[in-house]
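One chain of protein is taken out of this complex; the other chains stay put.
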Amino acid sequence: MAETKKRDNKYYYASQWSLMWRKFRRHKLAMAATWLLLVFYTVAILGNFIAPQGTEQYDGNYVNCGPTKIHWFHEGEFIGPFVYGLEVDRDPETLMRIFVEDESQIYPIRFFVQGDEGGEYKWFGLIPSNLHLFGVDEGGKIFLFGTDSMGRDLFSRVILGAQISMFIPIVGMLLTLVLGLIMGSLAGYIGGWVDTVIQRIIEVVRSFPQVPLWMALSAAIPKTLKPAQVFMMMTLILSLISWPDLARTVRSKFISVKKEDYIMAARISGAPPLKIVTKHMIPSFTSYIIVNMTMSIPGLIMGETTLSFLGLGLRSPATSWGVLLQETNKLETIMFYPWRLIPMIFVFLTVLAFNFMGDGLRDAADPYK
Amino acid sequence: MKFGQKSKNTGPKEYQIAPENILEVRDLRVDIKVDDYILNAVRGVTFTMKKGEALGLVGESGCGKSVTSKEILGINPENCSSAGEVLFRTKAGQVLNLLTLEKDGDIYRGLRGTEMAMIFQEPMTAFSPLYTIGNQLAEIIRIHEPKTTKKEARERVLQMLKKVGIANPEKRIDQYPHEFSGGMLQRALIAMMLCCNPDFLVADEPTTALDVTIQAQILELMKELQKEFGMSILFITHDLGIVANMCDNVAVMYLGEIVEYGTVRQIFHNPQHPYTKGLLRSLPKMNQSRAERLYVIDGVVPLPVDMQPCCGFFDRCGHCVKGVCDCQAISERIVEPGHYVRCVLTEQGDK
Partner (left out) sequence: MAKFMLKKLCIMFITVILISIAVFYIITLPPGDFLTRYIGRLTAAGESVDPKMIEYLRDFYALDQPFFVQYWRWISNILFHGDFGYSFSLSMPVTTVIKAYIGPTMALSLVTMLFTYLISIPIGIYSAVHQYSAGDYLFTAVAFFGQAIPNFLLAILLMFLAFKLTGDTMLGLFSPGMQNAPWSWAKLVDLLKHCVIPVIVIGTGNTCGLMRTMRSQMLDELSKNYVTTGKAKGMKMKWIRYKYCVRAAINPIASSIGWSLVGIFTGSTITAIVLNLPSMGKIMHEALIDQDMYLAGSWLFLMAIVTVIGTFISDILLAWLDPRARKEYLKG
């Protein structure tokens, strides 16, 4: 009984956030999704270290090579993970170039190896290094996801692409958040003509079909810009188009919260408007905003991927998942080199994971369930 | 006739209740499944109601009074499960155990609206905003008396609206709920529920959401209607003033149990249970001096999760007997005929 009582009190007095966390933890899919995303982001951040090759490395001898098989046993004997050497051959019928395993050459997979020339990178942009998580000795090749038409390692490109494809949405979301919060709270708090003007702007932006507008704006990005600049332009475009939704939500929340007694009380007691907004009004729907923002990330990911896929966003040699998929646009590529679709799995998983996480957050934030 | 599990095993069972009674609730238990735990919302409630009687069911929020009454009508959500017996005498004189009936089945639905009805705490949300008041009122007549024409139903609705004191019913009948005030909606809700002349009415805090002046009007209206229709009313409230005004008998509920039951006179003049006493002491009195603060019962109602046999009130009670109140089920004691209490102090001769 004593235990029951303690639990009761916990339910009665738990803060909003611990209640949310408790509910979120129960949502198994959302928890799994969160873990998956954590892994993805960690890998992306450590990308240069985990990827065996750098963005500009390629090997013309190994063009369109399928994923390398990792073996554990050689002639029935366990010798740990290793790959066989690869030999170029021609398919007797189609005369296409194929790669066959040469079972006489054994290259064990080694960890924490020095990479080849071109694999240099800087830890956090500061400490130069060429250390890579894994690799094989000179002469051996390991392509976990195969290679592309230029002989670049797809596994490395997927990881390095993640650095762009997974961070554009985050930066875009933050920009959206700032824009949406400012515009929404101005419209909701001040009201009057400010509200009218902002509402018109929101309506105008929302009247455009999203993707065509993205396309039109991206097409206007000068083709001479550096990848980093294109990256910034793209996040800017994505957030310029997605802020109205958030602003609308914030505005309506503001209007409904403004009528609450505690805001009235704060006003009468002479709290400055900025303090009322930041201390009392925004916290009352923070959870709502978090959910909203999480749910908006999948759209941003798809935005980047789609634009790059259409050739309107980042372009090779810059690497993003969209760029990788753009290279598979031709049917023949998919027919003969199906491993080139591997980046698709990652787009799909990331979007799915964000959706699940958003769903879990929404359920957790709903006070009436 | 379709019967539930119980009757299937033993064959159709004849239920007996005292001839003057319309309702007997015997050891009713209701569990509500919430997320991953189970709330024992009602933990063995027993009471009877005579024809024409007004019984007040009193208690704090969350003590199970609404759940009890909704279980009688069979309108609890699907995450509730119940046990016990709820015996109800129909207009035709048949006695049914309502818990064995299929909730959405023809028999039970046939009872709701015609023999038993309920009015709710928040009239503003009790109507669908999408249809006119007239449409929603006429509906209850047309469900139970399918032969009624639309015109006849409308005529009856108009009469009913007039009866509950809605001015200008010809205009009001075609309006939507949002065009009504709270008090007017409560009147319309009462009109709707009385359209088919039920014998038994549950009034679930019908005045809580209304202004004080409107409250008095609605209560007056209900009193008149009770006299006119001769209904039994189960009056759910946490306002003891309303009970004194409206009811014959009172049942005080705490944490899913009836802790004290008696006539209004017995409860108000000779309360036995510490909880009842606390409730009465927390009523403002006319002659109370201003410096005196209103009495407050310490603590909050705990959540009824994993309830062990005990007195539900022990952790808030000033007279709690350690080793008894907190670990034993407390049986009912008779104070005088018609006055029962679940408290060990009574037997020990508290006074």
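By letter and in written order, the chains are A and B; residue numbering begins at 1 in each of them.
Assume a residue touches a chain if its C-beta (ideal position, glycine included) is under 8 Å from a C-beta of that chain, and two chains touch if they have at least 3 such contacts.
All figures in this text were calculated on a predicted structure; none of them were measured in a lab.
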| item | value |
| --- | --- |
| Chain not shown: contacting residue from B:E14, B:D104 or B:D298 | B:D104 |
| Omitted-chain contact residue, chosen from B:Y176, B:F229 or B:Y295 | B:Y176 |
| Of A:P92, A:G192 or A:P209, the residue in touch with the unshown chain | A:P209 |
| Residue among A:G140, A:P169, A:P298 or A:G360 touching the omitted chain | A:P298 |
| Candidate in contact with the missing chain, chosen from B:M118, B:V157 or B:L279 | B:M118 |
| Interface with the undisplayed chain - residues on chain B | 70, 73-75, 77, 104, 109-114, 117-118, 120, 122, 125-131, 139-140, 143-144, 176, 178-179, 189, 192-193 |
| Where the unshown chain meets chain A, residue by residue | 200-201, 203-204, 206-213, 215-220, 222, 298, 302, 305-306, 309-312, 325, 328-329, 331, 334-335, 341, 344, 347-348, 351-352, 355-356 |
